[in-house]
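To keep things clear, I will list the structure first and then write my remarks on it.
Apart from one protein chain that is not included, each protein chain of the complex appears where it belongs.
For chain A:
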Amino acid sequence: MDKIWLVIQREYVARVKKKSFLLVTLLTPLIFPAIMGIFVWIALEEEDNQALRIIEVVDDNKLFFLESSEQYAFSFSDINSEEAKKLVQDGDRYGFLHIPKFDIKDPTGISFYGEENPSMSLISYLENNLRKKIEEQRLFESGIDPKIINDVRTKVAIKSITLDEEGTETVSDATVNYAIGFVAGILIYMFIFIYGNQIMQGVIEEKSSRIVEILVSSLKPFQLMLGKIIGIAGVGLTQLLIWIVLVGTLTTIVTGFLGMQMPQQQAMELANPELAQGLAQNTEMGEILQVIAGINYMEIALSFVFYFLGGYLLYGALFAAIGSAVDAPSDAQQFMLPVTIPLIVAYMGLFVFVLNDPTSTTSFWLSVVPLTSPIAMMGRVSYGVPFWELALSMGLLIVGFLFTTWVAGKIYRIGILMHGTKPSYKTLWKWIKTNN
C-alpha cells in the first residue's frame, strides 16, 4: 500500500508541477468565454459596419412588397430582368430577385441573382416574406381576412411540474435539465479521453525508456498501474476543482458588476423575498429561477463525481493496458478502436436519445451498461432517475471497472516487459489467459 501511495504521489506531483498544467488549468476557463466574446463582438461590429445592400426586385405579378431591413433595401422599379441583371453585373445592386408570373396556388420559378453566393439568412428572409405574402393572398382569395388569423394566434406555455411519492411538487424545465445533462456528459467524455490518454502516454514512456524494469523489481506491476491511474485521477480532480473555483469567482465578479448597474428598484425587488416570489410566479425568467432552485444539486453533484471517477477508472485501466502492449504511441492506434467506439456511442447516444427522451428504453440501456453509463447517465440525472436504476447503473459500473482493471492488469504485467514485438489481439488474449 505504501508503494502505491509513492507512485500516486510521483505521478501527481510530476504532472501538477508542469508549466503546461498550470497554463491549461488557468486559461481553459477563460478561453471559451473569451472566444465566444470575440465572436459576438465581431458579429456586432460587422453588422454595424456593413454597407446597406440594395436588392432589385422585378415582380411580374405586381403583388409583392418587401420591407427593407437594416442590412437590405429593396428597390422596385419597372425594369425588365435583363436590365436588372446588368445592374447586378455593374455592381450597382447587390442582387436581383426575379418573381415571374405564376399561379398563386403553385408559386414556382422565383430566382435570386447575385455576384456572390447569398447568405442563408438572406434567402430565408426572402422566402419567409414571400411565403407570408402568398399565404395572405390565398386567404384573402378564399374570403378570410388575414387580420382574423393574426387575432386568433395564441402563445401557449406549459409549466411542467414533477410529482414525487410524497406529493412534493417541483417545477421542472426541460431546457435547464438539458443544459445540465449536456455539460456534465461532455465534461465526463472529455475527461476520460484526455486523462485516459495521459495514462497511456505515461505507461508508454515508462516502457520505452525501460524504467519499468527497475520499477517492477521494487513493486508489483499491478501496484504500479493502479498508482498511475489514481495519481492521474488526482490531477484531473485538482484541475476540475480549480476550474469550479475559477468559474465561480468569475461569475460572482461578473454578476456583482452587473448588479451594480442594475436599476435600484429591480435590485430591491430581488432582495425582497416576497417581491421576488411574486416576480418568480409571474415572469418567465422567474419560472426558470424556480426551476433552477428546484433541482436536486446534491444528487447531481454526487452522481457527477461518481460517474466522473467510475468512468475514468473503467477506461483508464484499458488505456493503461494499451500503453503496456505497444512500444510507441503510434502503435497504439490499432488498439484504440474498442475503447473509443463505446465512448463515441455514449457521446452520440447522449444527444440523440438520452437528452431528448431520458426515459426511453435506449436511454435506459445506455445509462446502465458500464461502458456508456458514465456519460449517458449524466444526461438523465438532472431529469430525475428512479433510485433502483441509479443503483443498478452505479453497481454495474463498479463491477465494470473492477473487471477492466483486472483484465488490464493481466495485459499490463506481461506487456510492459515485452519489447520489439507488435502484439495482436490474439496475443493480448493469450496474455489475459496466462497465469504467470
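Here, a residue touches a chain if its C-beta (ideal position, glycine included) is under 8 Å from a C-beta of that chain, and two chains touch if they have at least 3 such contacts; residues count from 1.
Here is the rule we use: contacts and distances are computed from a predicted model.
The UniProt record for the undisplayed chain lists the protein name "ABC-2 type transport system ATP-binding protein", from the options "GMC family oxidoreductase", "NdhM_2 protein", "SoxAX cytochrome complex subunit A" or "ABC-2 type transport system ATP-binding protein".
In the complete complex, the hidden chain is touched by one of A:V216, A:I344 or A:L396, namely A:V216. Although one chain is not displayed, its contacts with chain A can still be listed: residues 3, 6, 10, 14, 205, 209-211, 213-220, 417, 419, 436.
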